[in-house]
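Apart from one protein chain that is not included, each protein chain of the complex appears where it belongs.
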Amino acid sequence: MSEHISSPRLYVGIWLSLMVLTVVTVVAAQIDLGAFNTIVALTIASLKAVLVVLFFMHVKYAHERMIKPVIAAALFFLFLLLALSMADFATRLWI
Amino acid sequence: MATTAVTPERANYLNAEYGVKSWLLTVDHKRIALLYLLSVTLFFFLGGFFALLIRLELLTPAGDLMQADTYNKVFTMHGIIMVFFFLIPVVPAVLGNFLMPIMIGAKDLAFPRINLLSWYLYVIGGLLILHCMLTGGVDTGWTFYPPFSTSFSNTKVVEAGLAVFVSGFSSILTGLNFIVTVHRMRAPGMTWDRLPLFVWANYATSIVMILGTPVVAITIVLVALERTLHLGIFDPKLGGDPLLFQHLFWFYSHPAVYIMILPSMGVISELITCFSRKRVFGYKFVALSSVAIAVLGFLVWAHHMFVAGMSLYAGLIFSFLSFFVAVPSAIKVFNWTATLYKGSISFTTPMLYAFGFLGLFTMGGLTGLFLAALGVDVHVTDTYFIVAHFHYIMVGGVLMGYLGGMHFWWPKISGRMYPEFWGKLSALIVFLGFNLTFFPQFILGYMGMPRRYWQYPPEFQILNVLSTAGASVLAVGYLLPMIYFVWSMRYGKPAPDNPWNAAGLEWMTSSPPPTYNFDETPVVTWEAYNYEELNKKEEVPVER
Amino acid sequence: MSDSEVAVHNPALRHHFAEVEQQRNASSLGMWLFLVTEVMFFGGMFCAYLVYRTAHFGDFAAASSTLDLKLGTINTAVLILSSLTVVMAVWAAQTGKQKALVMYLLLTIVLGLAFLGVKGVEYAEKFEKHHVPGPTFHFAGAIPGHPDHPADPRHAEMFFSLYFVMTGMHAVHMIIGIGLFAFLAFKASRGAYTPAYFTPIENAGLYWHFVDIIWIYLFPLLYLIDRHK
Partner (left out) sequence: MFNNFPLWPERASSLAPGVDALYIFLVILSGFMSVLIFAFVLFFAAKYRRRPGVLAEQIEGSNALELTWSIIPMFVFLAIFVWGAALYYKMRTPPRDATEVYVVAKQWMWKFEHAEGQREINELHVPVGQNVKMIMTSQDVIHSFFVPAFRVKQDVLPGRYTITWFKATKPGTYHLFCAEYCGSQHSGMIGWIDVMEPAQYQAWLSGGTAIPAAQAGQQLFASLGCVTCHRADTQGRGPNLVGVAGKPVLLEDGRTVTADDEYIRESILNPGAKIVAGFKPIMPTFQGMVTEEQLNELVAYVKSLNQTPLNQIPKPTSVTQNNSAPSGAPQMQVQ
C-alpha cells in the first residue's frame, strides 16, 4: 500500500490560506455589496471547505477510489433537498 | 417424517456456541440476522394486533369499541411500528444481513461490531416505543405533522420521536455496512455484473438509507425541540411554515417506501429465476433499475403534499417527476414476466408468494399512478384510497416478497425444511385474505371516506365489514407460517445444502452455513443465475 | 511501507478481511459514508435556514447583527487551528512520532474546549438579552439599513431558534469529537497506534474536519450575511 504522506509545510500553508480567507470574508461582510454579500460569503466558505477536504482530509491523495464519488453524491442529494424544497417556497409568490 | 436427524450435525453457526451471551454479543452476521428476525417478528405481531383493533373499531359506523383518542393512538402505533420497526428493517436486516456476505462470498459484513450495534439501536428504539405505548401512547399519526405534533397533541410525541430517531440510526448503520461490504468484500471474481440481484437491490436500498434517514432524524429532533424548548421553527404563530416540516419529512419518507420495496424486489428476482430455472431476463436492466429507483425516489417527495398548500408549480413539478420513478418499476415487472417465458416453472411456496407479489405490487403500483396524477389525487388524498394503495404495496408487495424469501432461505437459515403443504395453504390464505381486506378500501376511498376516521357515515359500512372480514382471514394466513416455521425447527426434515438446486453462493455452502460462511473463500467464475449448468445436473425433482 | 509481508501477521487485521489494504479502504469508505449521513443531517437544518432566510431576509439580518462578530471570528480561527493540529496528529501517527501524536491530540482537545467556552460566553449573552426563544424572548432590533423599520420579533425568534439548533448540534458534535480525542490520546500514549495501524486517528481526524467544515458554513450564514450597516 502506497501511503501518501503530505509534509507539515503543506499543512501550515493550507492553514494560513484558511486564516487569510477568514479575514477576507469578515472584511467583505462589512462592505455593502448588495446581493453579492451572500454570494461572496458562501463562495469563500466553499473555497475553505474545498481546501480542508482536499488537503486536511487527504482526498487529493486518497487511496480509496470511492471517496470522490461518495462526496459528489452527498453534494448532489443535498442540492436536491435544497433545490426542490425551494421549488415550492420560491414559487408561492408567483401568479 | 417427523423424525429428527440423528447424525451428528456438522459445525455451523447455530451450534458453534451456546448460551444467551453467545447470541447477545455475537458479531456473526447470521446470528444478528436471527436476532433481527425475532425482534422484527414480535413487532409485526404487535403492529398486526393494532391493525386488528383498527378493523374491529371500523366494523360499525359508530365509534363504539374504543374512545376516539384511543383509536387515534392505535392507528398511530400501528403505522409507526409497521413502518419503522417492521417494514424498514425486515428484509434488509433479516434476509439481507444473513445473505449479503454469503452471496458475495465474504466471511462477514465489513463492520461486524457495527452490525451488532445496529441491532442494539433497533432494540433500544423498540423499547422506547413500547415504553411510549405503555405509558400513554402517541396520537399524531406516523407522519408527525406540526403544529399538531408540536403544540396541540398532549401525548408522548417526544418519546415516540426519540424511538424513531434511534431506530433510524440503526438503519443508517445497516446501510453503511452494506455499501462498504459490497464495495470492498466481494470474493475474487465476483464482479458487479455477477452480483445476485438481491445484492443489487440491497445496495440500492442502502443508498437511500444513508441519504434519507439523517434528514428525518434532524426533522424529528426539531419537532422535539419545538415541543420541549419552545424553539419556533415550524410554528405558524411565529411565521414558521408547517409545510417545511412536510418537505423534510417526505424527503425521507418517500424514499423510505423504496427502502421497503427494493429488497423485496430483490428477493423476487431470486425466486423467479430459481423456480423457472432461468437466468433473469435483462439482468443489467433489473439491476440498474434498482439504483434508478433509489435515485429517482429522491425527486418526488412532495407528491404527498398536493393539497397541503404548496405552490401550484411545485405540484406540477413533483407530479411530473413522480411518473418517472414508475418507469424502472415497470421495467422490473416486465422483466420478471419475461423471465417466465420458456422457463421450467415449479409451484413451490416461495414461487406462489412471488406470483402474489407480482399481482399485488402491480396493482399497488398502478394505483400509485392515480395518486401521482394531480387531478385525481386531490380527490383521493387522505382517503382510504391511499390506505389501500400503500397496503397493496407494503403488505401485498413487501410482505409477500419477504415471506417468499423466508420460505426460500429457511432451509439455509435453519437447516430444516418447512412443510410444503402448509406453506402453499398459507400463501393462498394470505392472498385471498389480503384482497378481501384491502380491495374494498379502494372503492371506499373513491367514495370519499377519509382516513384516520374513528367513526364514519353509515353508507360506508358494507365495504368496511368486508375489509374487517378480510383482516381476520389475513391474521390466520400470517399465524400459520409462524407456527410451522417454529415447528420445523425441531421436526422439519433436515435440509440439504441446496434443496432447490438454486444458483448463488449461499447454496454452495452447507445448510446452515459455518460461522465464517465458507470453509474456503470461493472464486467466482460464472455469472449469476447460471441455471444452464445447474439444470444439466438436475435430476432430483423438487419436493412438491 | 512494505505491508504485504506484515499483513499476514498484523494483529490489527480482523479475521474477515483478506488483507490490510482492504481493511483500511473499507474503514475509510465507511467513515466517508458516515460523513455523508452527517451532511444530510445538517442539510435538513440548512434547508430550514435557507427557506426562512430568503423569506424573512431583513428580520433575519436584524437578528443576525446582534451576534458578536468578534467572538464568532475568534472561534472560527480557533477551529481552523484545531484542524491543523488534527492533521498534524495524523501526520505524527503516519510517521510514527508517538509523543507528537499525543501532544497534537491534546492540543486539539484544548482548542475544542476553547471553542466551546467561547460559544458558552455567546450563549450566556443571549440569555441576558432575552434572545433565547421561548416565553421570555424579547427582540427590538431594526432592520439593517432601515433604522426606523423594526424587525418582526417573531421572525427574529425563528432566527434564534435556528441559531441555537444549528450551533447546538455543531457543539454536540464537537463534544463527541473531544471525547473521542481524549480516548485516542489515552490509547496513543499507550502506543496503540503505529505507522501500520492508525485508522482510528485518521477517521477521528476526518470527523473533526467535517465538524470544522460545518462551522465554515455556519459562520458566514449566521454571522456575516447582510452584516453591513
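Annotations
The chains carry the letters A, B and C, assigned in the order they are written, with residues numbered from 1 in each.
To be clear about the criterion, a residue touches a chain if its C-beta (ideal position, glycine included) is under 8 Å from a C-beta of that chain, and two chains touch if they have at least 3 such contacts.
Model, not experiment: these values are computed from the prediction.
Touch with the chain omitted from the figure is made, among B:L374, B:L479 or B:V524, by B:L374. Only one of B:E226, B:D241, B:E270 or B:E506 touches the absent chain when the whole complex is considered: B:D241.
In the complete assembly, the contact with the undisplayed chain comes from B:Y456, out of B:F43, B:W301, B:Y456 or B:F485.
Across C:H16, C:H56 or C:H173, the single residue that touches the chain missing here is C:H56. Although one chain is not drawn, its touching partners on chain C can still be listed: residues 51-52, 55-56, 58-59, 143, 146, 148-152, 154. For chain B, the list of residues touching the undisplayed chain reads 63, 68-69, 72, 139-141, 145, 147-148, 151-153, 236-237, 239, 241-243, 276-285, 306-312, 315-316, 319-320, 323-324, 326-327, 330-331, 333-335, 337-338, 340-347, 355, 358-359, 362-363, 366-367, 369-370, 372-379, 381-383, 443, 446-448, 450-457, 462, 531-532, 535-536, 541-542.
Quick note on the criterion: only the chains that are shown with their structure count from here on.
Centre-to-centre spacing of chain B and chain C amounts to 36 Å, using the average Cα coordinate of each chain.
Annotation for chain A: residues 66, 73-74, 77, 81, 85, 89 touch two or more other chains. Residue positions of chain C touching 2 or more other chains, listed in rising order: 25, 29, 33, 36, 39-40, 43-44, 47, 51, 55.
By the touch rule above, chain B contacts chain C in their complex via residues 106-112, 114, 172, 176-177, 179-180, 183-185, 210-215, 217-219, 221-222, 225-226, 229-233, 237-241, 244, 247-248, 251, 516, 521. In the complex of the two chains, the chain A residues touching chain C come out as 1, 3, 5-6, 8, 11-12, 14-15, 18-19, 22, 25-26, 29-32, 37-38, 41-42, 44-45, 48-49, 52-53, 55-57, 62-64, 66-67, 70-71, 73-75, 77-78, 81-82, 85-86, 89-90.
Those residues of chain B that touch chain A in the shared complex are 183, 207, 211, 215, 241, 243-244, 247-248, 251, 298-299, 301-302, 310-314, 317-318.
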